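I have placed the structure first, in the form of structure tokens, so that the comments after it can refer back to it.
Subset of chains shown; positions unchanged.
Chains here go by letter, A, B, C and D, matching the order in which they are written, and residues are numbered from 1 within each.
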Amino acid sequence: MQTTISKEPLSLTLWRRWQWLLWLAVVAVVYTWAVTGLHFTGLQESAASVSRSIVHGLVQPDWSYVYNGSGEDLVSLILQTLAIAFLGTFISALISVPFAFWAARSGKEWLHVRSGSGKVVLTLIRTFPEIVLAIMFIKAVGPGSYAGVLAVSIHSIGMLGKLFSEAIENMDRGAEEAITSAGGNGAQIFILATLPTIMPEFISYTLYRFEIAVRSASILGMVGAGGIGTPMIFAIQTRNWPRVGIILLGIVLMVLLIDSLSEQLRKRLI
Amino acid sequence: MEATPIISFKNVNKIYDNGTVGLKDINFDIPRGEFLVVVGLSGAGKSTLLRTINRMHEITSGEIRIENEPISQYKGRSLRLLRRKIGMIFQNFNLVKRSSVAKNVLAGRVSYYPTWKSILSLFSAADKQKAVQSLQRVSLAEKLYARADELSGGQQQRVAIARTLMQDPKIILADEPIASLDPLTTKTVMDILKRLNQEDGITVIVNLHSVALARAYADRIVGLRAGEVVYDEPIGQVTEADLNRVYQTV
Amino acid sequence: ACGKTTASTSGSKGYTPKKLTVEFVPSSNAGTIEAKAKPLEGLLKKQLGIPVTVSVSTDYNTIVEAMGSKKVDVGFLPPDAYVLAHKQYHDKVLLQAQRYGVTEPGDKPSTQLVNYYRSQILVRKDSGIKSVKDLKGKKIAVQDTTSTAGWIYPAVEMLNHGVNINKSGIQTVTVKGHDQGVLSVYNKNTDAAFVFQGARNLVKKDQKDIMSKVVPIYTTGKIPNDTITARGDMTDKWQKKIATAFKQIAKTKEGHAIISSVYSHEGYTDSKDSNFDIIRQYDKKAKALDK
Amino acid sequence: MTSQVPQRPWLQRWHVKPIGWTLLLVGLLIASSRMTGVDVGMFFSNLGQFTDLLVRMSRPAWDYLPVILQPLYETIQMAILGTTIGAAFAVPFAVLAASNLVHNRWLRGIIRLILDLVRTLPDLLLAAIFVAIFGIGSTAGVVTLAIFSFGMVSKLFYEVIETIDMGPLEALESVGANKLTIIWYAVLPQILNQFVSYFLYTLEINVRASTVLGYLGAGGIGVFLQRSLNQFNYSQTAVIILATLVVVMVIDGISNHLRRVLL
């Protein structure tokens, strides 16, 4: 049993070891930069009493806010938030499909110009702050939840388009090949093979995005684009912790409910 | 019958974009109605060979003729008509898993319909009838309304064959149609292919790993190694030693 | 849903609303605010006889932009926002809000209704800082540079006292919200803070001893109170009508209760654009601070 | 040739399910359009107003760039630290929440409940609370981002763990290895590259989130975004957005590259 191993794989390991160290060095530099660059504030002298009043407020929520028939209570605003997220995500899912095919890399194209440009556009949409979008839409349609719907539907394209395009890139091309080899044309391939194959993933990603939209629809409230966000910000700014508590409770319940519902849906549809 | 071969390869070469040689100077004819088995190690170029026949892959040089027409000139509609007469069966079935068996089988018929009709699934009653018959030929009519992902591997492969039958193909290409099937199902699938070959006179070309199966079903065996034909004999003259040549590692 | 606002605008005759949209942003010196729109909707509707929608935002940019695009007819704007809105879209101030004045020590409300507020420089009582001059080389919590009470007024008046906040070795820390300014002094994170007069009340619930520990060393001149501003192209008749409506509301018992509890406005008084020239002057001086 | 053709099931013949789903969807769409006052015509008739801001942003004030570099760095630094802390805490929780590794349903259930609860907390609220506790500045931002990342990453992580190939685990089990060894040898190598890519994905989200967090005083580029908006200085807004875009694209690029290298 002779046990010499050829030199070549050994030298390869050496390079790998160096490479590893290099990465480690890069990571170390990045973290050093991150830690030393920030000025940390420690716990405040007031932290204890502030925390105490926050906790106190959170455990004694302002129940009177739950429902009072004025249309500006927790229940109505949460429903409004849901409606904004639902419509916004739905519209976004529709618009995202062409974007996704634009940005999906396919083997054939030249230098990935098409998919590359699609990806940049999607990134730009994702990076465009929701708040600025909301302002733009408020300018167009006035303050209120309609502007919120539009802001959510445009903003979500960034993420949905990206997820969709990745799904397209990774999808099993088998069914498409089968229709091609049966003599189908482009539209037939798309409708009979591509769409049915990709649909479950599209739906699943849309539900996922809906969950996120529900959670972040509160941001829109900051600029008056509707939903539970406005009262939340006001309550925080005036340190009305019992009010914050009940709103938080409402959001938590809503999101948990949505999560479990969409989990069920996902199982049912896929 | 000997008159003109249904498929003929002339100096065919295929080099992939990354430089891999897929096929190297392939020259042979396939007469109408033959049951040809292609054997070879993994990576030998079997799939490549099959896929050049219906232009799923383009060749780099040389010429492939089907029914005496060079296929490289086809485009668009005429290419689709070419593909229509060549059925293809895949190792992993390539069904739309979430659609019903009926829908999958009818999909084989799309090239006979204008786009809008096929997209709206407006298939004629006659074709629906034909779908049932195709499924009956593979003994699977009772699964007509089942979803494709509810079927076992062997059943899925039979659905794929039924889909191919919908095309009324003159040629069937089968790329390792029985890998990952158990011996019993393997036999069923190979028997169906043999029957199509004998009863309907369809020319069948099958890629196989198993030499035993090749000997049991083929009229003729072609061996590939590294993209080259290293062996080409009618079944009567096949010997163990010859086949081992195919399986030599390079 | 906001009516045909654009259709009814015709030339110099001006715009006559068929349906009024009002948007509200809380002023920085309000102690309590609520995100409530409906009560005011009812009151205004009764006064004006046309449908009214009221919405709330925490950010005045949206109101100004929406007024610019004729999607909002009337906005509650803080003074600095009004100045910008006037400059960009020629919006017109109708009224200014009135609140009770603030008296020291202890930031107690006075009995007098005023249409202005002031800004303060707060320090810890035990810090030894007694005057503006002592602030040299110290650390000051300020609001964003667009804030009237939290930056512009106190910074400009400090310069009047010979201390340039950008040059005298002073370090500024931008904080968010006047409550944070108060707390940062209380917690000794900063030596001083620019806040509106009365800001200590914001944290009184959380820090009972705030009034005794943190005290003002300087109080600025008058800053005009929040405005009620109308679109520039609205007819004079309607401008008057709206102004009267608000004043009426403030006088009724029910109306007063609402505007006081929701917006912490106690009444309204007529206003004109020149009231805000003082803000424009301060703005100009504040810009010059950097140079 | 005589095998039986089945009857089409009743549900399928009348397309009960698709029709039911469609009706439900349409119903929800109508209800929520009512509630939000959607008016398609108005949007298109006011398209000019919508693009007005885009036009005003189309001339970025490049001289503003030096001003925002420092806060941009701060944003990146906060995002890096917040994501790292969040992800580090997420790993053990993700392992405990994965149904293929932990068979104790109670333990798993409790861990998942905690994770779900954390995930529901809006980042805005977290930021506000931590600003109240830590005061204005990076600490509040880092802690907010850490908790936010923890909630998000832990879920992504345990979902990845649940999709791993159980084969190697079985192989190690059949060799006689204990739990920790199995996780180290069979689980970690399989999920490492997905972890890295989710980490970077979260980092990217955090960089973007800080444009909002700045509104509440959690530091970073958001402060400047709000300032530019408050001054109606959209050419500065444009610079901020473009600078953030560059950062996001760099992270995206690194992520794509690493995924390819680690694959």
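The criterion applied here is as follows: contacts are C-beta pairs under 8 Å (C-beta built on N, C-alpha and C of every residue); 3 or more make two chains touch, one makes a residue touch a chain.
Source: prediction; values computed, not measured.
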{"item": "Stoichiometric formula of the complex, labels as displayed", "value": "A x1, B x2, C x1, D x1"}
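Rule of thumb we're sticking to: only the chains that are shown with their structure count from here on.
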{"item": "Intersection of contact partners for chain A and chain B", "value": "D"}
{"item": "Most heavily contacting chain pair (counted by C-beta pairs in contact)", "value": "A-D"}
{"item": "Relative to chain C, chain with the most remote C-alpha centre", "value": "B"}
{"item": "Whole-Å gap separating chain B and chain D, where each centre is the average of the chain's CA atoms", "value": "45"}
{"item": "Computed distance of Cα centres, chain D from chain A, in Å", "value": "5"}
{"item": "Centre-to-centre distance between chain C and chain B (centres being mean Cα positions), rounded to whole Å", "value": "78"}
{"item": "Multi-chain contact residues (two or more partners), chain B", "value": "none"}
{"item": "Residue numbers of chain D (touch at least two other chains)", "value": "37, 39, 42, 46, 49, 52-53, 135-137, 215-216, 229"}
{"item": "Chain contact topology (line, ring, star, complete or other)", "value": "other"}
{"item": "Set of all touching chain pairs, with the criterion as stated earlier", "value": "A-B, A-C, A-D, B-D, C-D"}
{"item": "Chain D contact footprint on chain A (complex, rising order)", "value": "30-31, 33-35, 37-44, 47, 50-51, 54, 79-80, 82-84, 86-87, 90, 119-120, 123-124, 126-132, 135-137, 139-141, 144-146, 148-150, 215-216, 218-219, 222, 226, 229, 232-233, 236, 239, 244, 248, 251-252, 255-256, 259"}
{"item": "In the complex with chain C, residue positions of chain A that touch it", "value": "41, 44-46, 49-50, 53, 70-72, 131, 134-135, 138-144, 146, 221-224, 230-231, 233-234, 237-239"}
{"item": "Footprint of chain A on chain C - complex, ascending", "value": "1-2, 21, 23, 26, 31-39, 53, 55-59, 61-63, 65-66, 68-69, 71-72, 177, 179, 183, 186-189, 202-203, 205-207"}
